[in-house]
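I have a structure here, written as structure tokens, and I will follow up with some questions on it.
What you see is the complex with one protein chain gone and the rest in place.
A and B label the chains in the order they appear, each numbered from 1.
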Amino acid sequence: MTRHTRILMSCIYWAFALYLLLPLALMMLMGFKDARFIGFPITSWTLDWYIGVFADRQVMFTFGYSTLIAILSTAIALVVGTWIAVTLTGRAFFGRAVILGLTLLPAVIPGVISAIAFRIYARVLGIEPGMWAIIWSHAVHNVPFVVLVVMARLSTLPRSQAEAARDLGADPLVVFFRITMPYLTPAMIGAGVFCMLLSFDDFVRSYFLGGYDPTLPVLIFAKLRSGMSPEVNAISTVVLVLTAVLGIWAERSMRRIKKQANR
Amino acid sequence: MTQRTDPVARIEGVTKSFGKTIALHQMNLQIASGEFVTFLGPSGCGKSTTLRILGGFETPDTGRIILNGQDVTALPPNRRKVNMVFQDYALFPHMTTRRNIAFGLELKGLSRRAIDARIDELAAFLQLADYLDRRPDQLSGGQRQRVALARALAPDPEMLLLDEPLGALDAKLRTQVQIELKNIQRRTNKAFFFVTHDQEEALTMSDRIVVMNQGRIEQDGTPEELYFRPASRFVAEFIGETNLLEATFRGIEGDAAVIDWLGNPLRCNPAGQGFAPGAAVTASVRPERIAVSADRPATENAVEARIVTSIFKGSRYLLELAVNGTRVSAYADSPVAADQGASVWLGWSRSSISLIGD
Partner (left out) sequence: MPDLPPQSPADPSGPPTFWGRLTAWSLYRALTGLVFASPRRQFWMLILFPVIWVLVAHLGPILQMMQVSFLSSYPPSAGKEVVLTTANYSRFFGDSIFLVPFWRTMVFSVVLTLTTLVLMYPVAYFLARHVRRDNQLLFLMLLLIPFWVGEIVRIYAVMIILGNNGALNLLLRWLGLIERPIPFMYTNFSLSVGIVYLTALYMLMPLYSALEKIPANYSEAAADLGAGPWTRFFRVTLPLSLEGVGAGCTLVFLIATGMYATPVLLGGPNTTLFSQTIAGFFHVAGDQWPTGAAFSTIMLVTALVVAGAFNRIIALLSGRVAK
């Protein structure tokens, strides 16, 4: 490639990065505006909106509610996903491809449709809309990611590790908890954090399956429909900072553990 | 020395196939306690499959495995009192040496104190005391190999299975470890079941070698038997270097069997199997058993040959010779006889020839 195309491509990259980051930066900035309505220019500044977020009991409750849903649905997705990955790795059997395909399907079903399918199914089963319905739909949606990540990691575990443990007197269950699980830890942390972020950020499933209590994205959505205000900016900014910190932490710790285990 | 008493393990009529390939064909074998048995053969000959069947990682299609008088054919690896040293050692990367060795002991239901005592014993035995708190990635290849050995020996197995455990070591370390391993085996007085494709390794360490080829046992005997009395062409070629002489059987003359090789009558020890006069036979003669001299030697068998090339090998010379146009190799201690094209005499005793029926 010529030097010109290289420069051009680097320009495209930075323009794209700007396109991604600038709106978020401006959004954070707007949370400091000392006025009720959103818009530029910002003439006077205040911290009140941010303080308000932490004082608002509804926001704090919703934050806790979303976190709880994220943790529980992630826990389910991790158990199910790891189970499926362990079942499908290193075995050839009739119907394996079908099970794998069906397992991965929820990742590509359009969001609205899966939300509506769950809504109808929950009604048929008699599950009230609310926390458990949301948790279940999030878990189903997140299992494919866990399966993919865990299967990738599992395929690099030498067969001899499990065999050596069996040889020394371990039954398959002990092998899983003492050999396989420690090896999978980095993958499970990574997949788990990714699932938590997906669940915490999910709108469409939480919206269609929610009861009276909104999750955080649903709350922001409701506030947005009644008008933009710096309050929403402050809430969004808090969410943004938390998710970014969690994401970066997960990425780093995953790398560290992986390096340690692979040395 | 090894005492040969009741067999520790018996393989009875074991057959194993993977899909259409037959890995083992009606295998029968006994292993005595305290014996160092090596399974030798090219890759894919079924030696590793035998090992894995003994360990419980594969189930035979037919036949039985008896360990100490008990039929264990259907038992999974965790319920067999045999332990294995894996080719890649399979040390658990997230555990220290101490935890690795303790793994099998914990599952045996031992107390913490008993486990620590046993680890100390093993550490003293295999000189591991300094590495007990290191992880596998902080150990050298030789140290890892000793940890794997300690881990497998810790639960006091009736027999130890070793799957090419020296393959990962460099050549220099390897010779040293071979001798060490033989010593360890002698002092634990356990049956070691060793798998390798390296014939030199097999000759160095074993009490007994089982040569395998294409799922069948070619020969089963002491290193000396295999080396000097190969039962088949395959064994003769696989173990060490040899000259295979295509000859015709003439008959028995007195206490010797006489064969005809390129017009030269050769006298050898009569083989067990009777050959009919005129039958084609192959005679194996090891190069180092052939004496090269300028004059006709006084040995029973003497053949005239011409030197083709002479290669300096450090301690001696490897000679490539031609007898009536057929290639033969032999060794000479001094370069005196090693002029190219010179005519020399080759001589060997009758015990240096072994007859192989084709």
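Note that in this section contacts are C-beta pairs under 8 Å (C-beta built on N, C-alpha and C of every residue); 3 or more make two chains touch, one makes a residue touch a chain.
All figures in this text were calculated on a predicted structure; none of them were measured in a lab.
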Give the residue, chosen from A:F32, A:Y50, A:F63 or A:W136, that touches the chain omitted from the document. A:W136
Residue among B:R10, B:H25, B:R64 or B:K108 that touches the chain left out of view: B:K108
Counting contacts across the full complex, list the positions on chain B that touch the omitted chain. 59, 76, 106-115, 118, 121-122, 124-125, 127, 153-156, 187-188
Touch residues of chain A, complete complex, unshown partner: 1-2, 5-6, 8-10, 12-13, 16-17, 19-24, 26-27, 30, 37-41, 80, 83-84, 86-88, 91, 93, 99, 102-103, 105-106, 108-121, 123-124, 136, 139-140, 143, 169, 171-174, 178, 197, 200-204, 207-208, 217, 220-221, 224-225, 228, 232-233, 236, 239-240, 243-244, 246-248, 251
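As a convention for this text, only the chains that are shown with their structure count from here on.
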Tell me, which parts of chain B touch chain A in their complex? 55-57, 76-79, 82-84, 86-88, 90-94, 103-104, 107-108, 135, 137, 151-152, 155
Across the complex, what residues on chain A touch chain B? 158, 160-161, 163-171, 174, 178-179, 182-183, 261-263
